[in-house]
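Just dropping this structure here.
Up next, subunit A:
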Amino acid sequence: MNLQRIRMAPPRYWLVGVVVLFLIGFPTVISSFLASEWAQALILAIAIMGLNILVGYSGQLSLGHGAFMALGAYISAILAHHYKVDYLLTIPIAGLATGLVGFLFGIPALRLSPLYLALATFALAVVTPSLIKRPAGLTGGVQGIGVVQPDPPGAVSNIFSTITGTAMTSDQWIYYVSLFCALVLFWVAWNIVRHRPGRAMRAIRDGEVAAAASGVNVRGFKTLAFGLSAFYGGVAGSLYGLSTGFVSPDTFPVSLSIQLLVGAVVGGLASIPGPLAGAIFAYFLPIESSQWVPNQSWIPAQIAATVKNAGPAVSYGVILIVIMIFAPNGLVGLARSGYSLLNRRLRGATDRETGQMPPDPQTV
Partner candidate 1 sequence: MALLELEEVRAGYGPTSVLHGIALEVPEGGVVSLLGANGAGKTTTLRAITGGVRWTGDIRFRGHSLRRMATEEIVRRGIAHVPEGRGICTELTVDENLRLGSHLRRDGPEVKKDYDRVFEYFPVLKQRRRLSASTLSGGEQQMLALARAFLMRPKLMLLDEPSLGLAPIIVRSIFEIIRSINETSQVAVLLVEQNARIALDLSMTAYVLEVGRVAVHGAAAELRGDDSVRRSYLGY
Partner candidate 2 sequence: MQEFLQQLVGGLAIGGIFASLALALVLIYNAMGLVNFAQGEMAMLATFVAYALVSQGMSYWIAFPVTLVLAFAGGIGVQRLVIKPVERAPILTLVIITLGLATLVNGLAGFIWGYVPRSFPSPFSSESVDLVGVFVSYRDLGVIAVSGIVLLAVYLLLQRTTVGLTLRAAAHHPEASRLLGVHVSWMLALGWGLASAVGAVSGIMVAPILLLEPNMMQSIIIYAFAAAVLGGIESPPGAVVGGLIVGVTINLAGAYLPFVGGDLQLAVGLAIIIGVLILKPNGLFGRAAVRRV
């Protein structure tokens, strides 16, 4: 068993190492504008990680995670704008406060069936923009609040300019802040999932009654999952405000929650590396498709304009449906089952114990 674990472990750790190095080095070779796009993808990845903890590991579906992001973003923006708190300091505050709200939200959510929870959170996502508009003095109403993007600190900027020969922009600095948060939160999620709380939450997802019967504190862990998930959402929201430079009701439409769901589903619910893949996909799909289409000269301009508007929704919809029908474990699940299939082929038909958990047949 131990030997097998060592044999199985390296590829995974290697992969993590390569990805991290890539993400650290990436901005030195791309434009500042692209770096800000990648920062947003990383931020989405954080929120999706949170959503994954909730859906994939405790079986509660939230369709309103955009609302938690909105809360985190507004907490940061209000602290920074009205109370002149350093924005970077507001990030953990926003995370913790949103986490607390999520934890409290999780208590009544315990009483709801998964279906009702989905319904209530969806309604929350739809209503969020109009709720934000209300205390206009605090939230800036329809206008929202501008967020001043910080300059990179001297030391970091110096290192960066020695490598690239150009000064570091605040977009690039925000990218690194987001990356730092993402890595820390990735590490936290990884640890939670692989230890007792993760096992408890998986047990709850797979059957609450059985989990309770084997001594798992079902209520405790479900609310904990909600709180944790909201914490991730809050941090992501706070960073989101930072990277967009302002927060307004329209920053957090229902489609943001859908985008998160797409990312989670594409990456694979109940997987920790999935969110990154899912976020990159969900973030860049509409951007790329909307840039590609208008550049095709053979497509009439009017159609191109419509595709630009309607394209993301159509492709998100098709992706959600197709993935749920054909690959309910998402890209990571697909890769995993492909990998184990390949392994089996290579080792011959006599299937041996691979030392790996079999992929979850259905993670929702």
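As a selection rule, all candidates are chains of the complex that A comes from, given by their letters.
Note that in this section a residue touches a chain if its C-beta (ideal position, glycine included) is under 8 Å from a C-beta of that chain, and two chains touch if they have at least 3 such contacts; residues count from 1.
This structure is a prediction, so every number in the text was calculated from the model and none was measured.
Asker: Of the numbered candidates 1 or 2, which one touches subunit A within this complex?
Answerer: 2
Asker: Quick check: in the complex, which residue numbers of subunit A touch candidate 2?
Answerer: It comes out as residues 55, 59, 61, 63, 108, 111-116, 118-120, 122-124, 126-127, 130-131, 133-134, 209, 254-255, 258, 261, 265, 306-307, 309-321, 324-325, 328, 362, 364.
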